[in-house]
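All protein chains but one are shown in place.
By letter and in written order, the chains are A and B; residue numbering begins at 1 in each of them.
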Amino acid sequence: MKDVDLKQILAGSEKLKTNLYGKDFLLTWEKSWDEIVAVLKVTEALKYLHSQNISTRVFGSGIAVSNFRDNSTRTRFSFSSACNLLGLAIQDLDEGKSQIAHGETVRETANMISFLTEVVGIRDDIFLGAGNTYMREVGEALDEGYEKGVLNQRPTVVNLQCDIDHPTQSMADLAHLKSYFGGLDKLKGKKIAMTWAYSPSYGKPLSVPQGIIGLMSRLGMEVSLAYPEGYNLIPDCLEVAKKNAAASGGKFEVVHSMEEAFKDADIVYPKSWAPYAVMEKRTQLLRANDHAALKSLEKDCLAQNARFKNWECDEAKMKLTKKGSALYMHCLPADITGVSCDEGEVAASVFERYRIETYKEAGYKPFVIAAMIMASKYKNPFKVLKELESNATKRVRY
Amino acid sequence: MKDVDLKQILAGSEKLKTNLYGKDFLLTWEKSWDEIVAVLKVTEALKYLHSQNISTRVFGSGIAVSNFRDNSTRTRFSFSSACNLLGLAIQDLDEGKSQIAHGETVRETANMISFLTEVVGIRDDIFLGAGNTYMREVGEALDEGYEKGVLNQRPTVVNLQCDIDHPTQSMADLAHLKSYFGGLDKLKGKKIAMTWAYSPSYGKPLSVPQGIIGLMSRLGMEVSLAYPEGYNLIPDCLEVAKKNAAASGGKFEVVHSMEEAFKDADIVYPKSWAPYAVMEKRTQLLRANDHAALKSLEKDCLAQNARFKNWECDEAKMKLTKKGSALYMHCLPADITGVSCDEGEVAASVFERYRIETYKEAGYKPFVIAAMIMASKYKNPFKVLKELESNATKRVRY
Partner (left out) sequence: MKDVDLKQILAGSEKLKTNLYGKDFLLTWEKSWDEIVAVLKVTEALKYLHSQNISTRVFGSGIAVSNFRDNSTRTRFSFSSACNLLGLAIQDLDEGKSQIAHGETVRETANMISFLTEVVGIRDDIFLGAGNTYMREVGEALDEGYEKGVLNQRPTVVNLQCDIDHPTQSMADLAHLKSYFGGLDKLKGKKIAMTWAYSPSYGKPLSVPQGIIGLMSRLGMEVSLAYPEGYNLIPDCLEVAKKNAAASGGKFEVVHSMEEAFKDADIVYPKSWAPYAVMEKRTQLLRANDHAALKSLEKDCLAQNARFKNWECDEAKMKLTKKGSALYMHCLPADITGVSCDEGEVAASVFERYRIETYKEAGYKPFVIAAMIMASKYKNPFKVLKELESNATKRVRY
């Protein structure tokens, strides 16, 4: 970021046609390409202003509700940091599983927590078919509350990972790719291998691979999705990727060999997930609270995983990539062979070579989240960013 | 709030004689009528300024301690939101039940958490005879710390629900009534039915009905308290209501029929609670840690409740009210028949008709809490509010 300035980052922003104001951010493929580009520009601008010690505290007060329906350290910190960067204070919504369910309760709770709330960040990726639906229920409840005068403002819902997409991750990944390769235009024609990888754990969500194929297929890239037979994603997400690839002049393929996907790839993203069918079964069993069957499912699934231990991103497979030097990506934490587990997604030497790059990849996430919020709260976020630079209020003062 | 402005909200405020500065807010009936009116005016002013996007951040820094001795989502959010609105940061005091008890420990802990603290919000409604007492112990410890130079400032204690009163709830309810009927003067002569209602759960605190009869009896209203024989409140609280009614030119009656209370009522507030005698017994058993006897008490109590399933606020009973259109109130969450339980406090159709009104009722709570804080921190909060409007610093900037 040394040689860029705000003017360069925002170049061309005035031509972007966007409709992000007042909208939630739930799936990247619900947003137009101009909107994706706009959020990326705001992301980069916020990161730049932070590096220049310029305050981007656009809220004098206001609450950001953090609603995590499963454990998370990294995304929680990204969300907290993003909200703090803009001047919002975090309030955790720690729901007892029984207390806050769907239906009536969502409608009421959404309003009860929102009287002075500007953002509601939700992570809900455990139940297939439920996470994204829940976010929309919250959004509708907030619409009603705002329209009927219960709320002075309509809080923005941000998807911090659901059963379908993980937009803050895929957008951070795209920001990283843009920076690494020197521009979005440089990505056209590049090959990205989004591949399953072996992990000794089970039940990892589908949202990262689905998010990656749903977003990277829009850049004219060659997206190769690879997994062992049976490790399918949600069929609708593949349809999205197919359509996107066709529209952007790229390619989308599904293969069942890690080697095939890696061949001549510019970028590899090896990451474990559970098969769609298993996630569906698991959702049913979780709902039925059937612990015995869940245990048995886990055992079967781990046994199945173990048949594919060769799906590891090792040095031999990396050699197959373009000039043997594809960019390795991961949403972290990775299962690193010999480091965090005996046998895992990636060889230690490969991971170590790209370790700092994966940290940088993750480093975009707080700014992506802050950008999604700003784009929803301001009709012209670019103008606000320029004013912030002109005012030049120091973040760390004196 | 469309047609009012700050001048109208604060009209007459200069004539109010108040002594709220530096005082805790523990029971509404410890406050003079002028003081109640003053807190209401500050409440409305803060809500108005928020709706106008004017910052009311009167603290540049400072801690607000959130001390919840039982579970709460709504009141927790209201307190957090209120403190954030004024510029204070929340720090939760999560006491292990053993670690922080009464006596010496309260004295010490109250000071240890208060070096940079402006407000201590306490919710403690489980033990009859204990919650309000605990708040006063904290207050006395803070007095000592401030007088002896341990603390640079005396934090304000705010009662977020105790065994006796729930002043932030009753004040929010009053703000809602004032708005709904168009002024405090319009409430004179109106009939409010504060009635017990059937619930399939047990052990609900007495503080809401006690708070309602203790406050609404001060307005010249006709307060009808109804409950099945045996479901008494704390006797002292009934004495308070009686005296208040006499002094304000209103009425206070106790009846044992929901229908009788509803008859010609302008406002109905049907809500379950546990009998005073049961709460006393329960307190003893909780202190003795007698789980078996607690289980047995719960069983007996639920069986007793079940005898009064007809104490439901249904359409037939609503027809008995003034023109069949009394305002339905509830502190939420309500036990709604066929929605949140099989048989409950209120019929689904009645609740749905007033659902948005109950949300608005709840919406006053953060502003009530903020008003209690401001009234304790500023000798002349009205002057501060006017200055905030003149300065017109935007809350959401740009």
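Keep in mind that, in the parts below, contacts are C-beta pairs under 8 Å (C-beta built on N, C-alpha and C of every residue); 3 or more make two chains touch, one makes a residue touch a chain.
Given the structure is predicted, the values throughout are model-derived calculations rather than measurements.
Screening B:Ala89, B:Leu184, B:Val255 or B:Ile356 against the full complex identifies B:Ala89 as the residue touching the chain left out. Note on the undisplayed chain: of the listed residues B:Thr28, B:Ser81 or B:Asn111, the one touching it is B:Asn111. Among the residues B:Leu16, B:Ile126 or B:Val150, only B:Val150 touches the chain that is left out of the figure.
Only one of A:Ser13, A:Thr28 or A:Ser78 touches the chain withheld from this view, namely A:Ser78.
For chain A, the residues touching the absent chain in the complete assembly are 47, 50-51, 55-57, 71, 73-74, 76-78, 80-82, 84-87, 89-90, 332-333, 336, 339-340, 356, 359-360, 362-363, 365-366, 393-398. Within the entire complex, the positions of chain B that touch the omitted partner chain are 57-63, 89, 91, 93, 95-96, 99-100, 103-105, 108-109, 111-113, 115-118, 144-145, 148-153, 377-378, 383-384, 387.
Note that in this section only the chains that are shown with their structure count from here on.
Distance between chain A and chain B, defined via averaged C-alpha coordinates, is recorded as 41 Å.
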